[in-house]
Structures are given as C-alpha cells and as structure tokens.
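For this depiction, one protein chain was excluded, whereas all remaining protein chains were kept in their positions.
== subunit A ==
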C-alpha cells in the first residue's frame, strides 16, 4: 500500500505529468480498442462509404469527449468562466491556457485512432474500393462493357474475399494492395503532419509569449488548488460545525436532565469534572469554525464564494514597524525578500 501511495504521490506531485500519464493510457487504449474491433465492411455500393466514414470519425469524437471528461480541469474551467467577476477580475488568458492544455491532451487519443485506422488500411479499402482505376490496374478493355451501377456493385465486393466475383476484370489482390498503399501513405503523412505541428507549436512558443505563458500557467494552477483547498476547508468546517452542534445538544440535554432530576451532587460532580475537558475540545472545534456558526451565515458564505470571490491580495497583515513606515502607502515587499529568497 505504501508503494502505491508513493507512486500516486509522485505522479500527483506534478499534475501535468499525471495528465500526461492519463493521455498515454488513453492512447494505448485507443490502439487496443481498434485491434479488438471486428471490422465488417458491408460490401454494398452505398453503404461502404457511410460505414467507413462512421468508423473513421465517430470513435475519435467519442475519445475526444472522453478525454475532456476524464480531465478534471473541465469543471474548473467552466466554473471560472461562468462565475461573476465580483472583486476578482477574470483573466481571459488564463481561460485560454486551460482550454488549450485540455484540448491538446484530449486530442491525442483521437489522433492515434485515425492514424492506426489509416495505417491498417481496412477502412480506406472499404470506402474507396469503388473508386479504383480499373482501366489502369485490371483488364481495362472489359470495363466499358459494364454499366456504372454494375461496375460499382462488382467493385464494392473487393473488401470481401469470399463473395468477390470480379477476378476476370480486376484481380482482387491488385486492388487491395493499391488501396492499402494509398491508405498507408495517407496515414504516415497524417502522423508526420501532426508531429510537425506539435513540434512547431511547442518549440516556437517560448520565443513569443513566454512571460504571459508563465503567468497563465501559475494562475491556472492556483485556481485549481484554491478550489481544492476551499473544499477541504469547508469539509473541516462542516465537521467542526457538526461536532459542536452535537456537543451543544448533549450539553443541553444534560442540563435539562440536571434541572429536571434534582440529583444534586451526584449529577453535578461528574458534570463538573467533565466540563473542563468538554470546553477544551469545544474551544478547539469553535476555532475551526472561523466564527461561522449558523446555517444562514454558512449559506451566505457559500453564495458569496461563488458570486464574489475575494481579490488576489493578501497584504492585510501589518508590516513590521521597524523604520518609520507608518502603515498606509505602498507596502515594502522588498523587505521580506531576504526571508523568501533564503527559503529557495
């Protein structure tokens, strides 16, 4: 268990590497699903193209949406997009950064599916078997003798070896080899193009917008972390709230019992000895409540968190009054630089 925990910690310590891991897994899953999928070309003139187009395009769409869903940044992005500005202005650059990084990762599995489909060739063969140049590849002299629908019907059966009956016109192997060659060429070109695009985007970016990129990356991490910490703080608060509530209830019951049954010393002695312990625990819990102690206030807090997030400015603490800086005016951040720097 410890081993697993360490591995998860290692992956999560860098959230980007965790997302990269998920990407890699989805890409492998995509290739595996393709190889497990049983491709059945219908071998009918109108249906071939529709079936192949469906196989080529629908699973990538599904994989793309799945990639977005599995990325927990989607809800963070949506929240940040829809929230009212309140005291914290919205930064479109941060939203764009989050959207771009999510989309890039979600696009990997669909690209793998399309590449594998094209390199395998079955889909392309099924879609374009009716467009094979018979005059060049087969017995061109016999082709004009057939009407167009008949030719189409004949050629549509190329992907199905057990029902193909056109060897007199065009050898099936020749057509299959030709179409596979074209399909594989398209597949490799697609792979090359995608890698080239990714390479250009990745390598050229630092030359243009590096400062803005660093800012957007920082604030997008910040938004994610802040949301998590807020949820954790709320959970702690709810726990403390519940504990204090229940303690108060028991104390009230106890008090009622004391008032109701006049057992005098017997009842008060244990109560008195228990009281200091109870107040210590209660004090700790009350501290955790941050002063929010009723439902109305808590509801108002939650609404305020959504409608009006606090500004990104923590300088409410007084700076040390060492050398005549009297509050107000610009604070002197460089005073604390030594402390900050020494930590690095």
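The rule is short, and it goes like this: a residue touches a chain if its C-beta (ideal position, glycine included) is under 8 Å from a C-beta of that chain, and two chains touch if they have at least 3 such contacts; residues count from 1.
Note that in this section contacts and distances are computed from a predicted model.
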Chain excluded from display, named as in UniProt, from "Armadillo repeat-containing protein 8", "Calcium homeostasis modulator protein 3", "Calcineurin B homologous protein 3" or "AP complex subunit sigma": "Calcium homeostasis modulator protein 3"
Absent-chain contact - pick from A:36, A:163 or A:207: A:207
Residues in subunit A touching the chain absent from view: 2-3, 6-7, 10, 119-121, 137, 171, 173-174, 176-178, 180-181, 184-185, 188-189, 191-192, 195-196, 198-199, 202-204, 206-207, 210-211, 214-215, 217-219, 221-222, 225-226, 229-230, 233, 237, 286-287, 289-293, 297, 300-301, 304-305, 310-317, 322-323, 330, 333-341, 343-344
